[in-house]
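With one protein chain held back, the other chains of the complex are shown just where they sit.
Letters A, B and C mark the chains in the order given here, with residues in each chain numbered from 1 onward.
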Amino acid sequence: MFKKVLVANRGEIAIRVLRACEERGLQTVAVYSDADRTALHVRYADEAYHIGPAPSRESYLRIDRIIEVAKQAGVDAIHPGYGFLAENADFAQACVDAGLIFIGPPPEAIRLMGNKVAARKTMIAAGVPVVPGTEEGLADEEALRRAEEIGYPLLIKAAAGGGGKGMRAVHSAEEMRSALAAARREAMGAFGDDTIYLEKLLRNARHVEIQILADQHGHVIYLGERECSIQRRHQKLVEEAPSVAVTPELRARMGATAVAAAQATGYTNAGTVEFLLDKDKNFYFLEMNTRLQVEHPVTEMVTGIDIVKEQLAIANGRPLRYKQEDIRIQGWAIECRITAEDPYSHFLPSSGKIIALKEPTGPGVRVESSLYSGMEVSLYYDPMVAKVIVWGETRAQAILRMRRALSEYQIAGIQSSIPLHIQIMESSQFMWGTLDTTFLEERFHPEDTPLPPEYEEAAVLLAAVLAHERGRQNAVLQRPQKRESSLWRWAGRGGRWSL
Amino acid sequence: MFKKVLVANRGEIAIRVLRACEERGLQTVAVYSDADRTALHVRYADEAYHIGPAPSRESYLRIDRIIEVAKQAGVDAIHPGYGFLAENADFAQACVDAGLIFIGPPPEAIRLMGNKVAARKTMIAAGVPVVPGTEEGLADEEALRRAEEIGYPLLIKAAAGGGGKGMRAVHSAEEMRSALAAARREAMGAFGDDTIYLEKLLRNARHVEIQILADQHGHVIYLGERECSIQRRHQKLVEEAPSVAVTPELRARMGATAVAAAQATGYTNAGTVEFLLDKDKNFYFLEMNTRLQVEHPVTEMVTGIDIVKEQLAIANGRPLRYKQEDIRIQGWAIECRITAEDPYSHFLPSSGKIIALKEPTGPGVRVESSLYSGMEVSLYYDPMVAKVIVWGETRAQAILRMRRALSEYQIAGIQSSIPLHIQIMESSQFMWGTLDTTFLEERFHPEDTPLPPEYEEAAVLLAAVLAHERGRQNAVLQRPQKRESSLWRWAGRGGRWSL
Amino acid sequence: MKYFIQTHGHEYEVEITPDGITLNGQKVQMDWAPVGKTRHSLLVDHHSYEAVARESQTGYQIIIAGKPFSVEIEDERQRKLNRGRSQLLPTSGKLNVTAPIPGLIVKVLVDPGDEVVADQPLAILEAMKMENEIRAPRPGTVSEVHAVAGENINQGKPICTLE
Partner (left out) sequence: MKYFIQTHGHEYEVEITPDGITLNGQKVQMDWAPVGKTRHSLLVDHHSYEAVARESQTGYQIIIAGKPFSVEIEDERQRKLNRGRSQLLPTSGKLNVTAPIPGLIVKVLVDPGDEVVADQPLAILEAMKMENEIRAPRPGTVSEVHAVAGENINQGKPICTLE
């Protein structure tokens, strides 16, 4: 039984994992870069160690520094969160070599699933349906030739990829060369490797994924599906569980397939098998994420199972506490990813100091956030700064609750994706649930949702009042007499500020 | 179907009700006193109306003003929250007379249950077991005589009472006269009525209550029990659902009794039947609360049912959406009431400005709060300013999660009950669940839980550093030279503040 | 005092006098209460709004119910001053297109002499691991290109100049 855990991550996921450890009575160790000395995860952990400068290559990606801190702090286990080193087989191996428990799958499973070609072969052998496509490592000319065979539209994908980086959709042969160049450039920048492969782009398909849990004793179960079709540039923005497109029968089939995929790779711990689901309810293996996912809370909300705590139990060698028949899906959960980006200005990343912050709460609302008042949001790391997750008895109730929660969320000092999320929640297409992965970019038109005119009038009136007050104060400062009483002052026993 | 609701309350419960209305797509109206112009409920509602000065007698208890605002704003229905006018039959009647829907039981049921003697008689007739005691309106001499018949210990209770006001426990005949005087004084102050009655005090009994829902079509169901034995001066401090003392068989019996009690009074909407449960699992009717209760969220967390939304549906004339067999208790929920009181100084009410605030969040944590940074906590209203509710798969998990949540809760500017709650959650007696209504006052010894010495050392070091920095700044101000660089300054690329 | 206000392409006129406040000539009943430095509670004819406001160069950035409003404001005096200056605004003259955030110039998509239309991508800037397109704020001719691919560029530095 381990007693002390190092969380090799930052941001909301580090806090998520720290909380789970704390609730299990485990001691916790955080690591931080120069940019994160006052970050919430540092303040939350029992202990914290500095590991380097702000750029992640020099801190959160430094396997050597993290293993060194783990030894210095005397931890038994390391949780990698998601991103950074979470799907780095060398890191998992380095943990094992240092006598530490890696809270995740064995290095071999990470390596196998990280290699898209090997993963594809393993899946085909295990009877898992896959999307038509090529092997990795195509030269440009070969890619052009193979593209004709597969047919357009298709996707160029980075072999080392993940998170939509180095991915491009191509709709015709003419676009192919510039798309190849862009994908390789982005892949090289993000992963130091510009190897690419091609995959058929399924039109009007949904992104539906299955959460699995696998213990070290050969038991594998699935916790139902998540619908993640609301994406922008292949980044998920909104996720929900269950999916309106998945019937109990389909859930059982997809679940069994995901379990078979995990078993074929000797998988343990929590993982996710991602599928494309087409209109005819055919599903195709996309990839397996060998780690905790950003959107895991929606599954937690509808199953009542704490996935991070199960990760700790599995890593401890415990057998699963649940059988497949114990898993019940209750109600509906939705997650919105709050990013520091300006949705009104081409989603440019936004940085700055948080000068006012109010996060939503109340019934059925959960916030996973790295934000605090006074925080400097920098451009060093992923722009996702918080997540709002809601639960409702029905999908409609969950949507209404999400609208309520988003309208309560106040972040001043940076631009955020909140206005976009509000518009998605108010769009009739989203409410009908007719989603696919092109919904956001092709069929969602934020400008179709007009802002209520009374909000605009309130903003106009507030601006006038603030300008008026500022003018009055300036006028008073210029005159060397006692500050004159404001028109807006406390008006006696009525107790109201009013004109 | 009503469209616009006035919430005749303030604080966390007003916000709770406003959120439920918002999630049902209803328009909302808040009312506020002079003290509450910038309160969260005013900022949360669609509309807000001023109703008078800070003292509640001149604002939140002004039936005439509230009905007038309801007409002016064109609302269809009024939700009273808890406290203030929630159990005032005249208010419910005034709503009905004004053509407004009162979101609660009919005035007759409120009146019947508000009269302790009538309620007792009705319960006895319905076969509900009651605690041995007297009728109301005893003179002191008669009370002394009847006390001998009932036997000590006993309780003096205010006939108009509620919330522990005007209640006194008496352990011997000698204490009786001064206790009578104190109870009458407090009852007169709180309710303008010093009528009292006596009730046997059951030793080592638990306070266990049953939540019921009753529609306008004769259906009544129960949503399981809440354990509310952690009390101080008859005020609940910690509540949980389910109760460790209640077996499924006992739950069914108490539930059926609560349903019979509701049916005997023509009850509709949400209500709570309070029982004392003795060590031999005998239970006795205490009183019926004809309103939403402070602790309703723990029931919501374990049943998945939103009680406030059900109140709205019932008031709209809808039949209940649940049958008794649909109600499942899943996991465990605990609530801690956060009050503006100093637990280290005889629970003196604490007022002041909130200068720093961080509320807990994350998996399984719900906060219902009236607090905001910059808020002036006044002495005009109830000292309960927030509630923390957690859900866990087991009671142990819920306790650990509550500890985690409480340690995240930072309120600076006032004293709060948080330290006491942390100590309760850390006490082995609470963990074992061996509770009764005397637990907190007689058997809980906060001083037995020592503060970890390393926290004390950290506090000492911080104080030294702050004093040192202040001294340095003063020294610099006195010398007319350039501000000298702080020992604590950013130390270059290491990026740490350190000595 | 009269204020001339623009937001989302709509124009408003607000007048504040000791007698009251009018919006486009209509009297409104208004109750304003600041909550801390940046937060405000407004009751406009009893309708409640909570807003977060920050000053901007030309007015205020205001968020209400999660929705952002860029509000530009002039009082009578400023309006007269600005009217006099309006010929000088670079609606057709030289305009530097600058980096809105610091990052790496991945590619410059235009050359001197190119005609561009409004919203046409001019360069690709990488920040936070994602590529971002820098677009033309208005049509024009590229007169100069200042940035080169591979360059780390600071916020506010010019990428190219339009004429």
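Heads up, the rule we're going with is that contacts are C-beta pairs under 8 Å (C-beta built on N, C-alpha and C of every residue); 3 or more make two chains touch, one makes a residue touch a chain.
Fair warning: this is a prediction, and the values are worked out from it, not measured in the lab.
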| item | value |
| --- | --- |
| Neighbouring shown chains of the undisplayed chain, as defined at the top | A, B |
| Hidden partner chain, touching residue among B:A190, B:V244 or B:M431 | B:A190 |
| Residue touching the undisplayed chain, where the options are A:V7, A:A48 or A:L320 | A:A48 |
| Among B:A173, B:A256, B:L348 or B:A396, the residue in touch with the chain that has been omitted | B:L348 |
| Footprint left on chain B by the chain that the document does not show | 165, 182, 185-186, 189-190, 233, 344-351, 355-356, 379-383, 406-407, 409-410, 412-413, 415, 418-419, 422, 451, 454-468, 471, 487-488, 496-499 |
| Chain not shown, touching residues in chain A | 30, 37-38, 42-49, 73, 372-374 |
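FYI, only the chains that are shown with their structure count from here on.
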| item | value |
| --- | --- |
| Per Cα centroids, the chain farthest from chain C | B |
| Chain centroid nearest the full-protein CA centroid | A |
| Centre-to-centre distance between chain C and chain A (centres being mean Cα positions), rounded to whole Å | 30 |
| Multi-partner residues of chain B (at least 2 other chains) | 37, 44, 372-373 |
| Sequence positions of chain C contacting 2 or more other chains | 31, 33, 36, 47, 50 |
